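My structure is below; once you've seen it, I'll send some questions.
Entry: subunit A
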Amino acid sequence: MRVSVRDLQVTYRAPGGLALPALGPISFEVEPEQFVAIVGPSGCGKSSLIRVLAGLQKPSSGSAYLNHQPIQEPSSAVGLMFQDSNLMPWRTVIDNIALPLELAGVSKMERRAQAADLIPQLGLEGFEEAYPGELSGGMAQRVALGRVLIQRPEVLLLDEPFGALDALTREQISLDLLQLWQQSGATAIMVTHDIREAVLLADRVFVFSQRPGKLIADVHITLPRPRHSDDMFNEAFGDFVRQVRAAIDRA
Partner candidate 1 sequence: MSRFTKLLLLVTVFLLPFSIATAQDDELIDQTFLLTFIPNIQFSPTYAAIANGHFAEAGFNVTIEHLDEPVVVDLIASNQRQFGIVSGEQVIMARFGGRPIVYLYEWFQQYPVGVVVPENSDIETVTDLAGRNIGIPGRFGASYSGLTALLAANGLTEQDIDLEEIGFFAPDVVCVGGVEASVVYLNNEPLQIAQRAEQGECGDVTGVRVLPVAAEVDLVSNGLVTNEETIANQPEMVAAFVSAYHQGLQDVINNPAAAYLLSLDYVDNLPISDDLQAALEAEAAAQEEFLATNPDREAIAESRQTMYDRLHEQFSSEELIQLQVLLKSIELWDAEQLGVTDLASWEAAQNVLLEMGFLNEPLDLEAAFTNEFVPGFEE
Partner candidate 2 sequence: MLANVLSYTLNKFISNEKYVLKPRRSVVRRYALIATPLTVLAVWHFITLLELFPVFIIPSPQAVGIKLIAVIQDGRLWLHMGVTLQEVLGGLFLGVSVGMILGYLIAHIPVLEDLLSPIIVAFQATPILAYAPLLVIWFGTGITGKMITGALVVFFPMLMNTIVGIRSVPENLRDLMRVSRASRWQLFAKLELPAAMPVLLTGLKTSATLAVIGAVVGEFVTANAGLGYWVKVARDSYDTPLVFVAVISLTVIALSLYGAVSLLERRLLAWQRRHRLVD
């Protein structure tokens, strides 16, 4: 699914009535099945962009489109993963994963079967009936990932999904995400602070400026796919990382 943004601006109203521009104006186009990573200083409006694309927030001006249709409200074709796992603590792992299907009215047997199919790919075998309180942070994020993937989204929005994890867990889960995304055929837009993660996963890395966030660089990562963890030791990989960092330093 194609994601396009035209002259998009998000402005917040401060308590005193003062207008606080958070994002834009910004325009870009993401091709179907492309993976875009967004990096930039904190408070540059990345999360606002994700919320607009998810249909959770109306832009102040300009528009965002899915396949040329303006985004007015949340769409079933879009899956969103939050900064924290955002699981329901009273639901088991399998019921958390199956939630989107449950809300869509899929029968209990069917949705549990679909969730069970995802469990091995997420590395959650044996924890089907565990509660979120019993999981580590990385496992919780895997459940959250499963919950997004189960609705087979055509657009995957990821708002710093692994920000709170330690480096080792983070790298492992990034690679799993890469794997799962490649199978899914979805367009992905991910906000991240980790340049290496961005380069490893993305086809393009967008670099945002300070608030109000504007697109100041669009780095095409031409590393071949499928990619693996070994790719991080390539010279090309390092070049891209340096390139992105240089763009950020200019931000």
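Selection rule: all candidates are chains of the complex that A comes from, given by their letters.
The rule is simple: a contact is a pair of C-beta atoms (placed from the backbone, for glycine too) under 8 Å apart; a residue touches a chain by one contact, two chains touch by 3 or more; residues count from 1.
All of these numbers come straight from a predicted model, not from anything done at the bench.
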* **Among 1 or 2, touch partner of subunit A in the complex** => 2
* What residues of subunit A sit close enough to touch candidate 2 in their complex? -> 54-56, 74-76, 78-80, 82, 84, 86, 88-91, 99-100, 102-104, 130-131, 133-136, 139, 151
